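The other protein chains are all here in position, but one chain of the complex has been omitted.
We just call them A, B and C in the order they show up, numbering each chain from 1.
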Amino acid sequence: MTTTDSNKAMPFEGLHEECGVFGMYDFDGGDVASSIYYGLFALQHRGQESCGIAVSETSGPKGKVTSYKGMGLVNEVFDGETLEKMRGDIGVGHVRYSTAGESTRENAQPLVLNYVKGTLALAHNGNLINAKELKKDLEYTGAIFQTTIDSEVIAYHIARERLQSKTAEEAVRRACMKLKGAYALVVASPRKLIGARDPFGFKPLCIGKRDNAYILASETCALDTIGAEFVRDVLPGEVVTITPEKGVESDMEMALPKEKEARCIFEYIYFARPDSHIDGVSVYGSRIKAGKFLAMDSPVEADLVTGVPESGNAAALGYSLQSGIPYGTAFVKNGYVGRTFIKPKQSSRESSVRIKLNVLKEAVAGKRVVMIDDSIVRGTTSDRIVRMLREAGATEVHVRISSPPFLWPCYFGTDIPEREQLIAYKRSIEDIRKIIGADSLGYLGMERLDEMVEGLSICRGCFNGKYPMEPPKEDIRGEYFDKEIDMAKKLERNL
Amino acid sequence: MTTTDSNKAMPFEGLHEECGVFGMYDFDGGDVASSIYYGLFALQHRGQESCGIAVSETSGPKGKVTSYKGMGLVNEVFDGETLEKMRGDIGVGHVRYSTAGESTRENAQPLVLNYVKGTLALAHNGNLINAKELKKDLEYTGAIFQTTIDSEVIAYHIARERLQSKTAEEAVRRACMKLKGAYALVVASPRKLIGARDPFGFKPLCIGKRDNAYILASETCALDTIGAEFVRDVLPGEVVTITPEKGVESDMEMALPKEKEARCIFEYIYFARPDSHIDGVSVYGSRIKAGKFLAMDSPVEADLVTGVPESGNAAALGYSLQSGIPYGTAFVKNGYVGRTFIKPKQSSRESSVRIKLNVLKEAVAGKRVVMIDDSIVRGTTSDRIVRMLREAGATEVHVRISSPPFLWPCYFGTDIPEREQLIAYKRSIEDIRKIIGADSLGYLGMERLDEMVEGLSICRGCFNGKYPMEPPKEDIRGEYFDKEIDMAKKLERNL
Amino acid sequence: MTTTDSNKAMPFEGLHEECGVFGMYDFDGGDVASSIYYGLFALQHRGQESCGIAVSETSGPKGKVTSYKGMGLVNEVFDGETLEKMRGDIGVGHVRYSTAGESTRENAQPLVLNYVKGTLALAHNGNLINAKELKKDLEYTGAIFQTTIDSEVIAYHIARERLQSKTAEEAVRRACMKLKGAYALVVASPRKLIGARDPFGFKPLCIGKRDNAYILASETCALDTIGAEFVRDVLPGEVVTITPEKGVESDMEMALPKEKEARCIFEYIYFARPDSHIDGVSVYGSRIKAGKFLAMDSPVEADLVTGVPESGNAAALGYSLQSGIPYGTAFVKNGYVGRTFIKPKQSSRESSVRIKLNVLKEAVAGKRVVMIDDSIVRGTTSDRIVRMLREAGATEVHVRISSPPFLWPCYFGTDIPEREQLIAYKRSIEDIRKIIGADSLGYLGMERLDEMVEGLSICRGCFNGKYPMEPPKEDIRGEYFDKEIDMAKKLERNL
Partner (left out) sequence: MTTTDSNKAMPFEGLHEECGVFGMYDFDGGDVASSIYYGLFALQHRGQESCGIAVSETSGPKGKVTSYKGMGLVNEVFDGETLEKMRGDIGVGHVRYSTAGESTRENAQPLVLNYVKGTLALAHNGNLINAKELKKDLEYTGAIFQTTIDSEVIAYHIARERLQSKTAEEAVRRACMKLKGAYALVVASPRKLIGARDPFGFKPLCIGKRDNAYILASETCALDTIGAEFVRDVLPGEVVTITPEKGVESDMEMALPKEKEARCIFEYIYFARPDSHIDGVSVYGSRIKAGKFLAMDSPVEADLVTGVPESGNAAALGYSLQSGIPYGTAFVKNGYVGRTFIKPKQSSRESSVRIKLNVLKEAVAGKRVVMIDDSIVRGTTSDRIVRMLREAGATEVHVRISSPPFLWPCYFGTDIPEREQLIAYKRSIEDIRKIIGADSLGYLGMERLDEMVEGLSICRGCFNGKYPMEPPKEDIRGEYFDKEIDMAKKLERNL
């Protein structure tokens, strides 16, 4: 069922898209669909709502694109027969996560379209803050919108800029220059694979190579999975064009000075897979460091350091390494909680947290436990997990958070609720500690972030309200923001 | 799986759409989705490939549209739960039939879109012959296309004309004036239900009323089914606008003189349900007449008149009434042959015709049979059916066809193959008779058509090559024309 | 979802099974699955609830059976890939209709089982009246039941009798001798195809041949569909065994004197397809005769004779032939009403009858109409159809029923509600005429039945309460009888 709102009724659409993108072009003419499948599979943690693949044959009739998309996980949507039919040596894929209400097949990506120069297939990760204005402008010149995703706005701009551009890549760059916000784009034109990353570099995008094929992917783990080598990251503000004739060409026209870059720190803290490297920095390494800093800055005497799975584990190891307190597993996570899992009713004796996590009594009984988590949003889940540890016999529970407190909304794709719902909003650390029932509580200091990501320039908007660009005046997240999403959603991820 | 071709590779898209449209607006605010469901169900014979419904609440946030579509029959795509969720007092529905290769969910209708004035839901029956040029023009001003259906071209024009129009209906009319070809359109804007019929009146569209609700439908049988009264036909070239304030308003600006109208005669011959009336003429009545004319013009001594089910039955009754030869049922049709039926392999002992039809030996054995069919396209099926009658003991088989011979392609939505494949092309009636193995063969005379439809002005392009407008120079049906479709396809219909 | 009741709670299970069975054995070793598919397809009118096929290779490892079954129509349950995988030169198929509440996949047939001598696949049409006792007896010797269908009871008996029988066919016959009620059985053992028909011959079963393959089928129309020749009917009380060595062998040990046979007359009146012959009598011919008798016995002056589709059509032709009143089509039936059709709510403006049937005003306006139907059960539908004819302008409506009035329940598989719900129960014909609003009403006379089926011995239990065997004392139909089934259900059939 699709619900389409006029932009009268809904100020801003397609918000808060954390997603994964993957593009591939095999210069030797081999089919890329199955490699895209495995690539998306490696990026599945970035989006479990829907996915899709679009491919075309560069040697075939110009611009014939075969695409398939659906709701669900990569291995639910695709079967061998479907992949088999998707012939093409160039293509893009997408996995989608959406916190907005618009969870429909219509909004699945890649977006495939005909325009003046043939066809385009486009996959996008990120969130535009001027999509509303852009949409209005487009509509005032006769555009129609069939989805509520930003990608359609981007596609229109590419199509329109194409009229005044010599090449597709020029059109992509000219379109990008009109966009404000976060985006990592992968575009397959009939003969070119084009990638673009916004000037702030909010979202990651990297280049890989396997034999005579080039890959663009949100994370390096997708390269490892398909046996490709990492070539380099696409730079913030860069547009790369991949063709058999010229290999990888770079256009840096819209790049900013390095110090203005504003990577999303949450890619390191929990979005990305730990085995990925983003802009030269190991995600795993940054988490280990965060844990070490916590041990230095918020030390405590304890018998066990443990992480809330999965994203807290690396920081817990770091804390252990620094503090000398033994690391251990305290939780067993049920890895089968999926998209279609039936949540217990309020009235029932079961609880969502207990179904997803169980405590290893042997590991914690009689021990003073340091429990590391990546963040606290509303605090309700933290409260329950602390209680579970105590019930299992932990004598003390010291909570350490591998990020600073959330105090501000994010407009660039990270799913953070309204300030009023943030536990840290207008509360002292001591207040929070009491609410979650911990014996002590420590957050990662803001000053540690630089070191954590080896000096890369990052966005700290959710911590200090200072955004790399003027945020929209009205709350663009509007009615679509789903207030139920929190730790529980994160717990459903397997990495 | 969707295959999207650039318009470079494919000269013309979305051809040969025989479809059914249905729109409803309940001024009392009642939900219309379930009535649209039953309306589409009555129009199911016009298209079994895909279907969809889009509704919105005129009292709700302006322009919120809920839509649902899918591949398959109305009762396969919709279930009670889905219908239940579709709240809205205004809406449109569509059933689609496509002979083109593009049988995909992306191409299902209604098309739902946001544009400068909010939302539109649009359902379309017909075929544009200038869609290619219109698309090119649109693309040269920055349009993107996500489907291969004409409806998207129409929607763009409405959106663009809306910028210079005072009202939605004006925009619809201005858009229509750019379209060449056949169309019956139903459009739901946030507060208006709009219907339009091309100036030639190729495709039917009528207005109905039930209590305080107005209906637009391809055929009157859909009105009967939901218990609505027939109000009148939408006239060729008319744009009607339905609002609670003004009821039904008419705009005849693009209407042609009556004698230029060019209704598709095949609506009467076999598309429409016999219980429908189109432009004041009973479909059943016109078939009865065709049969009577055949009896007058091609008389024969025989013991039994029978029709090839279902479309030949009424003409057979007419032949019987006129000739006095008893009417009888000679065939049993298996009504369960559906969309997903597995066709027998060439090598197997089963044949498609025998699976779908069986002869009643008791009815034909020892008899001279007049067998009435609505048309002969390639002749292969006729040949088999004649043989089946003989095997069942018919001593003579006289074939009468309730339409003139097909000699020319149709560009306006009727599925007729290339001239070279038409059995009547470059063949005498006697030649055809021999091929199909009949004892005699008679076609309806061209001169009878006027009388058959009570003097309505009709298109005879497929019989004499004289089209009401200049046909496109290149064969717009291109590679997409499916050469396998013929009688077999018609036999799958249940009416 | 399966609901299994203990036989404590439910006196009798698996009642009222009108079904279709089909078996095939290709002595040349060809695969039979696709022919079974087309055969079931021709028998689809006998059951739309579920279907299944089981095949095995007589040359393969003894007794390996591949089976597949599911809820829905033959073309919904099977696809090409599934059929392709079903290798085997011997097999059976089944289509199921059930009026009982137990509409589950567990109850789909064929039943496939391992027993002491290998495997059996079994398909059954009919209804046992001593199933309860048999089940009890079996349970008292340790049997377990996993379904609620009679076939499981039969299978157990075959398995048990096999221990004391020299051959499988002997075991089948010995088992049959314990069964009371109606059954037409097709059983595939590893090397034999066995058919059996109860001594009364309630249910039909015939033998066909195509090249070197033999077929057993509920109706001859299934033979025509797959291009097989009719060999002969299986006789009431006969067990036939089909092997490559001996062809068709007959065992008549349990046959009764001819005059004790008790065929279900409703096979002729409406169950069977008109193109079938049962025990030498044409179904179509018997309906024509019924119509002629009605014309003789209940003549009326009128302008048009018409049938309620589909089962009333042949009798209407007969009435017309006899009376000289012209035959005509007065109704258009929507052939797309399927299993998953959403029925209108009581509160809605739509009605089930109007959605399924529409009247051809042209055909009936201003005319005195004779409307032929095969039966009246509760009368509610008849009432609506008569009203529809009047609303369409019929000046008189004379109803003729091609069977005598229902007055008694059926225990042998025909779905007739409790006496209290039968319109004819404790009412005169005049009373009924008033209720349905007809100008006159005539039923087929009991004395005409013999002539109608050319002297075959038939069961008249539902008309006069005289059953060929003692009916069960308690009402075995118990709580499972679905009170909503009536004409509406019949109307959903396409033949």
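What we mean here is this: a contact is a pair of C-beta atoms (placed from the backbone, for glycine too) under 8 Å apart; a residue touches a chain by one contact, two chains touch by 3 or more.
Please read these numbers as outputs of a predicted model, since none were measured by experiment.
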Shown chains that the omitted chain touches within the full complex: A, C
Selected from C:C19, C:V65 or C:V281 as touching the chain missing from the view: C:V65
Touching the absent chain when the full complex is considered, from C:P190, C:P204, C:G379 or C:G442: C:P190
Residue, one of A:F293, A:Y327, A:Y411 or A:Y467, that touches the chain absent here: A:Y327
Option touching the unshown chain, where A:F22, A:Y37 or A:F202 are the choices: A:Y37
In subunit C, positions touching the absent partner: 1-10, 61-68, 82, 85-86, 105, 111-116, 118-120, 135-136, 139-146, 148, 152, 155-156, 159-160, 163, 190
Where the unshown chain meets subunit A, residue by residue: 34-35, 37-38, 41-42, 44-45, 73-76, 78-80, 83, 210-211, 221, 224-227, 273-275, 282, 284-285, 288, 313-314, 317, 321, 326-329, 332, 334-338, 340-342, 344-345, 348-351, 354-355, 358-363, 494-495
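The definition used in the following text is that only the chains that are shown with their structure count from here on.
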Chain nearest the overall Cα centroid: B
Separation of subunit B from subunit C, taking each centre as the mean of its C-alpha atoms, in whole Å: 36
Intercentroid distance (Cα basis), subunit B paired with subunit A, Å: 47
Centroid spacing, where centroids are CA-atom means, of subunit A and subunit C in whole angstrom: 59
Residues of subunit B whose C-beta touches two or more other chains: none
